[in-house]
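Part of the complex only, each chain left as placed.
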Amino acid sequence: MLARARRRHPITFRSVHALDIFDLARVNLTSPAVLAFVLGALSVAIRSDLRLPEAVYQFLSIYLLFAVGLKGGVALSAASPGEVLGPAFAAIMLSAAIPLAAYPTVRLLGRLRIQDAASIAAHYGSVSVVTYTAAAAYLARIGEPVEAFLPALLALMEMPGIIVALVIAQWRLGTSSGLGEAVRETMTGRSVVLLGGGLIIGLLAGTDGVGPVRPLFVDLFAGVLVLFLLDLGISAAQRARDVLRGGRFLVAFGITAPLVFGTVGAFTGTLVGLSPGGATVLATLSASASYIAAPAAVRIALPEANPGLSLAAALAITFPFNLVVGIPVYHQVAQWLHRLPFLAG
Amino acid sequence: MATVPMTLLTIVAEEVLEQRLVRALHDAGIAGYTVTPARGEGARGLRHGANGANIRLETITTTEAADGLLDHLRAHYFANYAIVAWLSDVRVAREEKYQPEHR
């Protein structure tokens, strides 16, 4: 209704729009997850000794990856192949394409070493589970419906970008040795096993089979995320010094890249027929940078890369940017694109 | 109790290296080691949480084997990884337990 009303009165719409952005940013800014991230960062600023025990941090990340995979698998098990195929293909292509754009940008404009450029490309080619979840929660709160199979796209976009970035590095460095080993170690790494394993378990168990474990893996998810973000806020604030070292380029890239990739994602999503909500999620996935799976993979494959640079960009710049500014913006973009007759026809 | 001198090699390294370090120990014929989770700070910054944690691995073995492992670490990991390693002299009761098995 609202959408139709808007389409008829573009002028009214624009003012509504301006209002929306602020209102919606507020919605996102007052979510417990975002506030917990801020609390974590502040606690570093005031030199608090707050921190999750290491074993707990690892457990929470295991939980999140597995729960996301499981949800994706259940979503896939309930979706019709025809409906998923297009978006799935688009998601994989997006993930693979992002490093192709990110690598030369970082290398040429940022003048970073091959290894660092490829490392950053790998982080942005992959996705952030937490950013994805924030987008999903945001859309739920504002009442924007989304396709049920979106969690599956998240799982599909974890790996391709990492592999493409590693291949670029191998090619530019002229070393062919070790790529196979690196891909193997990445594919057998914790993140992929948990996400992929969860996906397959969800697919095989289906909605009914997963029923009894929903209280842990579905109902608690948002709460666990809050605790995880508390610790992420701490880590991000500790990375602040690295951001300064990385210089102005890193900051500029950490803000521009998600806007560009997010817009491309929203465009692609609309093109393959996703709803405005679904396109917002695909945009968010494209715009997000990994800080769980990618760092581990890159450590193995590109040890000469400085992990501080890519982690600082992904976690201390792009992640909070997406949380606070990005997601509402991608949503506006997706809505706008959706009204273009030649696109969403 | 009669004890014999042996060498303790302690490695603190980013946890992503655990499997490789264990493989290196096995390749050197060393079957025994102990791992405790750790965090820390060093040239490569703070290590815990999202920055990745460390492990603290220790193995008692002969001086030669420990030296060999240190060489291995230098060749493969010192340049690019968060890692430190040190040797110390210890005395153990069951000498034969700590002899690397040559394969």
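The chains carry the letters A and B, assigned in the order they are written, with residues numbered from 1 in each.
In this section, a residue touches a chain if its C-beta (ideal position, glycine included) is under 8 Å from a C-beta of that chain, and two chains touch if they have at least 3 such contacts.
Bear in mind the structure is a predicted one, so any value in this text is a computation, not a measurement.
Student: Which formula, in the displayed labels, matches the entire complex?
Tutor: Every kind of chain, counted over the complete complex, yields A x3, B x3.
As a working rule, only the chains that are shown with their structure count from here on.
Student: Quick check: how many Å separate the C-alpha centres of chain A and chain B?
Tutor: Spacing between the chain centres: roughly 36 Å.
Student: How about chain A: which of its residues touch chain B in the complex?
Tutor: Against chain B, chain A makes touches at 51-52, 54-55, 57-58, 231-232, 234-236, 238-239, 242, 291-292, 295-296, 299-300, 303-304, 307-308, 311, 315.
Student: Can you name the residues of chain B that touch chain A in the complex?
Tutor: Chain B reaches chain A through residues 14, 16, 37, 39, 44-46, 48-53, 77, 79-81.
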